[in-house]
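Working notes, beginning with the structure itself.
Note that one protein chain of the assembly has been removed; the remaining protein chains are unaltered in position.
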Amino acid sequence: MLIALVTHSQTRKNFYIPDLNGYRILKCDLHIHTTFSDGVVWPTERVEEAWNDGLDAIAITDHLEYTPHSNYLKVDHNAGYDIAKGIAAQKDILLIHGTEITKKMPGHFNALFIKDATKIANDDYKKAIEEANKQGAFVILNHPREAVPNGGEWWYKELDELFRENLFQGIEIFNWNDYYPRAFDWALNKNMTIFSATDIHNESALYLSQLHMARRPMTLVFARERSIDGIKEALIAGRTVGFFRNVIYGKEELVKELFLKSIQIGKIHHDISRNASVSISNTSDIPYILNPMNQDKSSASIQLGAKESAIFALPSDSTSILEYEVENVMIRSNEKLKIKLTFIKD
Amino acid sequence: MLIALVTHSQTRKNFYIPDLNGYRILKCDLHIHTTFSDGVVWPTERVEEAWNDGLDAIAITDHLEYTPHSNYLKVDHNAGYDIAKGIAAQKDILLIHGTEITKKMPGHFNALFIKDATKIANDDYKKAIEEANKQGAFVILNHPREAVPNGGEWWYKELDELFRENLFQGIEIFNWNDYYPRAFDWALNKNMTIFSATDIHNESALYLSQLHMARRPMTLVFARERSIDGIKEALIAGRTVGFFRNVIYGKEELVKELFLKSIQIGKIHHDISRNASVSISNTSDIPYILNPMNQDKSSASIQLGAKESAIFALPSDSTSILEYEVENVMIRSNEKLKIKLTFIKD
Amino acid sequence: MLIALVTHSQTRKNFYIPDLNGYRILKCDLHIHTTFSDGVVWPTERVEEAWNDGLDAIAITDHLEYTPHSNYLKVDHNAGYDIAKGIAAQKDILLIHGTEITKKMPGHFNALFIKDATKIANDDYKKAIEEANKQGAFVILNHPREAVPNGGEWWYKELDELFRENLFQGIEIFNWNDYYPRAFDWALNKNMTIFSATDIHNESALYLSQLHMARRPMTLVFARERSIDGIKEALIAGRTVGFFRNVIYGKEELVKELFLKSIQIGKIHHDISRNASVSISNTSDIPYILNPMNQDKSSASIQLGAKESAIFALPSDSTSILEYEVENVMIRSNEKLKIKLTFIKD
Partner (left out) sequence: MLIALVTHSQTRKNFYIPDLNGYRILKCDLHIHTTFSDGVVWPTERVEEAWNDGLDAIAITDHLEYTPHSNYLKVDHNAGYDIAKGIAAQKDILLIHGTEITKKMPGHFNALFIKDATKIANDDYKKAIEEANKQGAFVILNHPREAVPNGGEWWYKELDELFRENLFQGIEIFNWNDYYPRAFDWALNKNMTIFSATDIHNESALYLSQLHMARRPMTLVFARERSIDGIKEALIAGRTVGFFRNVIYGKEELVKELFLKSIQIGKIHHDISRNASVSISNTSDIPYILNPMNQDKSSASIQLGAKESAIFALPSDSTSILEYEVENVMIRSNEKLKIKLTFIKD
C-alpha cells in the first residue's frame, strides 16, 4: 500500500565525473569503521553517508583486534557487513565485505572481497593475511609509515617479504588527513594499486568539517562495469587513481584520459578587428587549474571550477599550440600532468 | 604575439538546461539599460555580465525619451549597440540591437532586431512603433499595468488597437521584481510571446543581491539554432517560456518537454526483503519540487536541487503510476504542471 | 606531555544570538536518540554533533520500550548518558539525563533531569510518568497528534488527566519535520512550556540535508545561567521559544525582546538635497524579514539576513514611526509579531 510512500525520499549531491571509453569511473571509499570496532556510526548509516556523499562503493573494514565498545556490544567481525547489506541493495551502493588486520608489526592491512572475517582473525599476522588471500581477498597496506624511527627503512623487510609472496597488491597513498608521497612513487615504480581513503571513525560530515574538506577522499576505480566484480577486476589490473583535497594522483595514462575527457574546447570567435578568443569548459565536478607553460610570463592561470567555463584571447598566428601544466593532477610526487591544446583558426 | 595571452581569462558559472529534440534552449535577457539612458553600466560591461551570468543573448534597450546623463554624455540612441558589439563577438554573446519606446500612454515597448534607433524616436507613439515594425522589429509590451486607476480596463483600447494591427506580438510577464499573473494568462489566451526580463539599470550582481535572487530572470528561447536569426524565428513562433526565482512559466507543451528532458529515472533496486526503491535525477541546474498527488497525504515533497538525485520507496504493486504536481512549473497563473511517472517492477 | 596536542582541534560554526538583560539564550535540542534505542549514532558522537551545530545543551532520550539493536547491543537505559558524559564535560556541552516513555496510549513523553531510567521503565504509563516526576523530572508531551481518528478530541481525556495532575508541563510544537500549530496555541493558552526538537535518529548532517534545513530545530531557553540547573529553572518558569526553519515561535514578551535585542538602528544620513536614509542591522545569525504595515503598498519587504544590514529612504516628516510585521516571528499560530520603529530627524 501507499502509506508514507515518499516520506523517505532523500536528495543526493552528485559528484559528476564523465565516463571514459570503455570505463565507468566509480567513486569508492574502501576503508571505513563502524561501532563494531572503534567507530561511532552504526553500519547502516555508513551506507546512507555514502549515498549522500555521491559514492558508488564502500568497504566496511572494522579492526579484528580492537573492539573498545565490547562492554556494550557483541564482538562479531562480520556484523558490519551483515547489518548494512540490506540498505546497500536498496540504495544501490556497492558494499564490499572487508576487514582490517591490525598489527603493530608489520602494520595494518585491509582485506577486501572476503567471505568470513572471523576466520581471518589470528595473532600471527602472516597467517591472517594468508587466510584473507585464501578467501580471494585483495589486500592493501594501510597508511604506510613515512617516518621510521632509528633510521630504519620505511619499506622494511617484513613488508618486502609479504609483497614478494604476492600477499598484498595495493597501498594507501592517502589516509584520513595524511598524504604519503613516498608511497605514491613506490606504487608507480612497483606497479601497486593506489588507494585514497578516509579511514573514517566518526560521522562523514564531521570528518569533512573538522578537516575543512569539501569532499571525501576517494579511490576512483576505472571499472568495466558498475558491480563488485567490476571493482575487483579493476583493482587487480591496477586501474585506480587517488583523489583528495581536489587533487588527483595516478599513472599518467589514466589521469590524462580523465582530464581530457572532462574538458571541452569551444569554437574560436573573432571580434570585428579579427582578434580571436576561445572558450574552454570543465564538464566535471572536479575543479582544474591550468598553468600556462610556453606563453608569456605574465599570463595568468586558468581556474576552471566545477562545471565552469573560461574564455581567453588567442595569439594572432593561424595555428596555436598552448601548453599547460595541470596544477592539481600529479603523475609522480614531484611532477604534474602536462598537456598541449591545439587551436586552428579558420 | 603572445604577450598577456591568458591574462584576460575569465571563468563563467554555467546554467545548464539540456537541449530538446530539435531545439537549443537559449538563455536570454532582452531588456537592459546602459549609461546611454538611465543605467549606470557602460555597454561593454553588459556583455561581460551576460557572459558571467551564463546567458546566450541580450538586447540593449535604452530609452529613446529619457537620457538623464546628457550633461556629461552625448545623446546617441545606437551607441549602446555600437560600443558593445565588438566584445559581444569575442565573447560569443548574441547581441540584439534594440530600443525602448517610452510613453506615458499607452506604455513602454521594446523593439528588438532594429536597424537604427534614431529613426524610431518620435513624439507620436504610434509612428514610433510603426517605424520599428518597418525596420523588421519584434515589439513587446513591457511591464503591463496590473492595477489601472479609475476602474479602467488593464487592457485598454490603445493597446488593443496596436495589438489588432499586429504592431506588437510579445508581452512581459515578469520585469525587474514584479510578476504579472494577468499578463501570463492573457499571453496564453491571445497566443502572445512570453518574456521575463530584468529591465536592469544597475549592476547585475547588485540587482541579484538586493532582490535576494540566485539567478537573473530570463526568457528561455526554444531556438532551431544558436544565432540572432534563430532567436527571431522562435520569438515569432511563440516558442519561449519565462524563468524567474526558480519558477518556470509557459505553455504546457513547452514546459512539460523541458521538465521531462531534465529528469532521469534510475533502475529499480530491491533489498533482501524485496522492498523496491528507485532513484530520480535532475540533470539540469533548475531545481524542481515534486508534490505527490495520488499517494498518501503524509508523503513528503521531493526536492530535486540542481544536479541532485533523490531516492524513494515504491509501493509493493508490480506496476506503479505515481502522479506529481511540479511546484515550480506554471502552465497558467493558477495551475501547475502535472506529470505521471510509471515504474514497472521486474 | 604535548604529543598530538592540537591534533584533535575542531572548528565550530557558531549560531550567534545576543544575550538579553539578565538571560543567556541557550540553544538546546532536548529529544535525541542513539544506538541504544533505534538511533544509528553512538552516544559520544551526539555530543560532537551538538558542538559542531553550535548547541549549548542536549538530552539523550532513548526509548525505554523499543531497542531494535538488542541482538547486538546490551539493553541499558542509562547507557547513552553514561557513555556521553565524559566527552560532554570536555566539550562544555550541557548533557541532560533523559528518557522517552513510549506508549501507544496516551502517547510519547520525554522525561528530562532524571536519575535512573531503568526505574522509570514500566508497562503502566502512569506509573512510569509518576516515577519520572518522583525523580524530579520535567516531563514533555512529544509530537502531539494533530489528526485524531474517529473524530476524537486531539486533547483526549488521558492527557487531560495527566496534565491536571501536573504530571507533565511541556509540549513539543515541532518534532523532526512536523509543526503542530494547534499545540502552539494550546501551549500559549495553558501556559505550557514550548519545545522544538529534532527527535533525531540518524546523523545530524544527513537529517539537515534530507530535510533541506540550514540549522537544527531548537528550543531556545532563556536561562539565568549556562548550566543544567539554569535550564531546569527556565523550563519550569516557561521561558522558552521554539526555533525551526528560520522561524521563531513563542510568547510575545519573549520573542519581542529577542528580536529587538538583535536589531540596531543606525544614524540618519542626509544627502545634499536633505533626503534622509537610515540603516538597520541584524547582529544575530537568525535572518529576519520585515513587512511594512503603515507605508505605501508598493514598499518592499526588508530582508535582513544573518549579520546583514539594510538601508532605506525615510519620509520627509521630521518624525517617522514605521510599523512592521516580522514575517518569521510568530506569537500565535495565526499572528505575527508587530513592531514600531521611531526615527527622529535632526
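As written, the chain order gives the labels A, B and C, with residue 1 at the start of each chain.
We adopt the following convention: a contact is a pair of C-beta atoms (placed from the backbone, for glycine too) under 8 Å apart; a residue touches a chain by one contact, two chains touch by 3 or more.
Predicted model, so just to flag it, every value in this text is computed and none were measured.
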item: Chains still shown that are in contact with the chain withheld from the display; value: A, B, C
item: Selected residue (touches chain absent from view) among C:181, C:238 or C:305; value: C:305
item: Which residue of B:122, B:135, B:210 or B:333 touches the chain not shown here; value: B:210
item: Chain not shown: contacting residue from A:135, A:177 or A:227; value: A:177
item: Candidate in contact with the missing chain, chosen from B:73, B:236 or B:260; value: B:73
item: Positions on subunit C contacted by the hidden chain, ascending; value: 1-14, 16, 51, 85-87, 89-92, 266-267, 269-273, 275, 277, 279, 281, 292, 294-296, 298-305, 307-316, 322
item: Contact set of subunit A toward the excluded chain (per top definition); value: 177, 212, 300, 303, 305
item: Footprint left on subunit B by the chain that the document does not show; value: 10-11, 13, 35-36, 39-42, 44-45, 48-49, 52, 69, 71-74, 76, 79, 83, 202-206, 209-210, 212
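In this text, only the chains that are shown with their structure count from here on.
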item: Same or different contact residues where subunit B meets its copy subunit A, judged by the half mark; value: same
item: Subunit A-subunit B separation of Cα centroids, rounded to whole Å; value: 41
item: Per-residue overlap in subunit B, given as positions that touch at least 2 other chains; value: 300, 303, 305
